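This is the structure, below, for whatever I ask next.
Below is a slice of the complex: some chains, not all, each in place.
Think of it as A and B in the order they're written, each chain with its own count starting at 1.
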Amino acid sequence: MQHRQLSGVKESPEPILLRTPLLKRRWFIALTLLVILGVAFFGVPAIVHAADPTGGDTLQDNPDAAVNMAWTLVAGFLVWFMQLGFAFLGGGLIRSKNQTNYWTKSFMDFCIASLGFWAFGFALMFGGSKLFPGLEAGNALIGYSGFFLSGASYDVSTIMMWFFQMVFAATACTIVAGAVAERMKITAYLAYSFIIGALIYPIYGKWVWGGGWLSTLNILGTTGVRDFAGSGVVHMVGGLAALVGAAMVGARIGKFNRDGTPNAIRGHNLPFVVIGTFILFFGWFGFNAGSTLAATDLRISVIVVNTFLAGVTGAVVALYWVLARTGKADIIAACNGCLAGLVAITAPCAFVAPWAAVVIGAIAAPVMMATAWFVERKLKVDDAVGAVAVHLGGGIWGLLAVGIFADGTYLGVKGLIVGEVGQLILQIIDIAVVLVWVSVTAFLTFYLVKKTIGLRASREEELQGLDIPEHGIEAYPADSVPASN
Amino acid sequence: MQHRQLSGVKESPEPILLRTPLLKRRWFIALTLLVILGVAFFGVPAIVHAADPTGGDTLQDNPDAAVNMAWTLVAGFLVWFMQLGFAFLGGGLIRSKNQTNYWTKSFMDFCIASLGFWAFGFALMFGGSKLFPGLEAGNALIGYSGFFLSGASYDVSTIMMWFFQMVFAATACTIVAGAVAERMKITAYLAYSFIIGALIYPIYGKWVWGGGWLSTLNILGTTGVRDFAGSGVVHMVGGLAALVGAAMVGARIGKFNRDGTPNAIRGHNLPFVVIGTFILFFGWFGFNAGSTLAATDLRISVIVVNTFLAGVTGAVVALYWVLARTGKADIIAACNGCLAGLVAITAPCAFVAPWAAVVIGAIAAPVMMATAWFVERKLKVDDAVGAVAVHLGGGIWGLLAVGIFADGTYLGVKGLIVGEVGQLILQIIDIAVVLVWVSVTAFLTFYLVKKTIGLRASREEELQGLDIPEHGIEAYPADSVPASN
């Protein structure tokens, strides 16, 4: 460990910035060109073709726009804050030797994915939806207007929509970080982040939320898949990409024995796990209730309470289930049970009554545990944090739950409990579509990355931990022990 | 310490879920029955008798409902987030060997308490208040409609109210976790959590906030106890339950010497203490200003500023007080002074002017310190985190402060400074009522738990720390030191 600085003090290297004259640096030149191109291509049209960039007309047309925009933006802040929840959760569940790597991935993935969503994703997802100005062009499979938020999409409503949708794309992206933790290279992970934000997430999203073919599919007189806040669009996409990524990068050294039986690899910080769950739960209020895009839709209170009840019930069922079996109050199981409940209620949150939310949450916990078992024991895939169980398992159950528990009070969506079967069939079709779409595209993505950048750190790096080889800095330098300085 | 895994890798046990066939498991059968019963009893009536489950009529009757609901929900999110603040604060103040236990309690208590409040508490507290649909039945002592949010209480306003009230019940519950930390069994604590959320908190709450007898009591022409956001309803209830619980579970091994003098037991993480205080402060904005249930009540800005000023003044006074005496800038004293200021302003926040908030906060700090001294030195009770001093001491002072500093500008509430004495007498009666009610019911609760589940971990478990015996996992497994892996 020659990198460790016992004294906490080492000679500071000449800063990178100043090694060569500014104008000789390729990066500086590239950046400058980017600026010039940006102005030329996006700047001028933006100003000329902007729809309503200050919102004066929008407010006059609809005085409720103020409260609805405030609601949607605040909800979006909360959803974005979930990024920190994922960072804590995964960070707690993995070892300290990979913390710098994990926190770097957790921070940079949303940066990269959101730029991908800005450049391409949003246009692919909402082009043709005509929901807001600048989103006119597109068909049932794919959209093609709104790139770079330029032209007519320089509009307060369109830009509000971009923000709220972007934080969802970023959520789908970051779900993968935990599953592939402790062995996927940082550069590989960041490349994947761009692709999911720019392509995988938005194209499927188009089909369900952007006016695409799944949203208009008719079965037995019932029209359209219903996934209110994204059990499928966000969580199944992220969870399935996590499964594919974890399978393709391979298990961590020491995870499986020669006979295929798994070993448990402990995390390094249990409070982090609970903190992460708290923050995710906090953000989920925005995730689900913000998806109305309107505070004037008073159903938001029901959505909040359904979200809450499913989360707590998932936690309680998981905790007592394990307690009854082992005599231990397993808080990690409870946290994952809680998250599975939250994932499961995400699709049906607006369509069901509170009692149903309790039932959905209660069932989500064993679904999560069964999925975890299946992934580890049958598929023999090493998901370092249980992301697949929570997001893929919980997500499937959530899409089904719409078809079962929707009570018909909201938007006329009806499930089995009020005698309709069409919605459930639509939901099953949706599940099949996600499974196929993400399996294929995530495989292609990780395959492409593998062949270009390479997916996995070397054996040596993995054993040492990725922090020093990839980042040059430990998460907890030695001087963190007071006596050492 | 045979449980510690130096390598961070151990053989993963066969998962609980799959040990016996699914249908033979009692838990599975019980859960299934629960689902069926739930549908039968709550599902059908909910849909048939629902008042306004989507809010269309509510919004038509009152266009301000949108902004008021958004305000109340966001405030509720903040109040709920205080759970994380309590977890950090208490976690920081106790030893690392009990962290898993503490974080488990901090996470699970609100889960359990909220389900108790859903099933029973809300109906007991607001039944008969007629504040919202479905809350018709009840008398001056107790309510009895709105159980399980079923029937007519499936209404957007009622459900909004449930959410905001539930997060308050959860706060009262979690105050106790710190006081009894490091020795109370997890199962005992969770049983208590259910009872406080289902019974202790809501019944007293009914008297003050649910239209009960304290809210209609008339003294010298002044009507009704005033506890705007719950110095009494939340903080005295929690603080007193904490005192009773800490007394009944007994002091930690090593806390008191044979001659009755106390020893200081250090926490494990000072940043956690400050983080917890920050998060609690953040949540308190929602706690107090959200209690208007309306953004159209513009007094919210005064409430926010009063809350802020009392908190910072409490911190400053506590810090300089200790600094003047010992020469040390004691941040733990400052954090508790801040929290005492916040607790104290909770009842009067809406009724006083900013200068009075400064005074109330300034006095809260010495009140907190005196209470801490009294609890430790006179009562000889071991409150591991100072919860009683902050919440009970601060809470009493807060209720009194309404009767002293209310300036008559808001809802006509007048205190001594504007020449009225009736309110102060009402507040004193209220204090006496809480003291009696919670002493008795908390005693009965912990007594019941003691006789059934048992309150306290064994001496061996306590010495080892509760994490391995009760939860099977340390908070900071050995591999958290990079070199070990």
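Keep in mind that, in the parts below, a contact is a pair of C-beta atoms (placed from the backbone, for glycine too) under 8 Å apart; a residue touches a chain by one contact, two chains touch by 3 or more.
Every value quoted in this text rests on a predicted model; they were computed, and no experiment measured them.
Novice: Since every chain is the same sequence and 2 are placed, give me the total copy number for this complex.
Specialist: The complete complex, not just the displayed part, contains 3 copies.
By definition in this document, only the chains that are shown with their structure count from here on.
Novice: Between subunit A and subunit B, what is the gap in Å from one C-alpha centre to the other?
Specialist: 32
Novice: Note which residues of subunit A are touching subunit B in the complex, please.
Specialist: Checking each residue of subunit A against subunit B gives 1, 64, 67-68, 70-71, 74, 78, 95-97, 254, 257, 261-271, 274-275, 277-279, 281-282, 285-286, 289, 294-302, 304-305, 308-309, 311-313, 315-317, 319-326, 328-332, 334-335, 338, 353-356, 358-359, 362-363, 366, 369-370, 372-373, 376-377, 407-410, 417-418, 465, 467, 474-476.
Novice: In the complex of these two chains, what residues of subunit B are touching subunit A?
Specialist: 5, 8-13, 15-19, 27-28, 31, 34-35, 38-39, 42-43, 46-47, 50, 53-56, 58-59, 65-67, 69-70, 73-74, 76-77, 80-81, 83-84, 87-88, 91, 99-100, 103-104, 106-108, 110-112, 114-115, 118, 148-150, 154, 156-157, 159-160, 162-163, 166, 186-187, 272, 470-477, 479-483, 485
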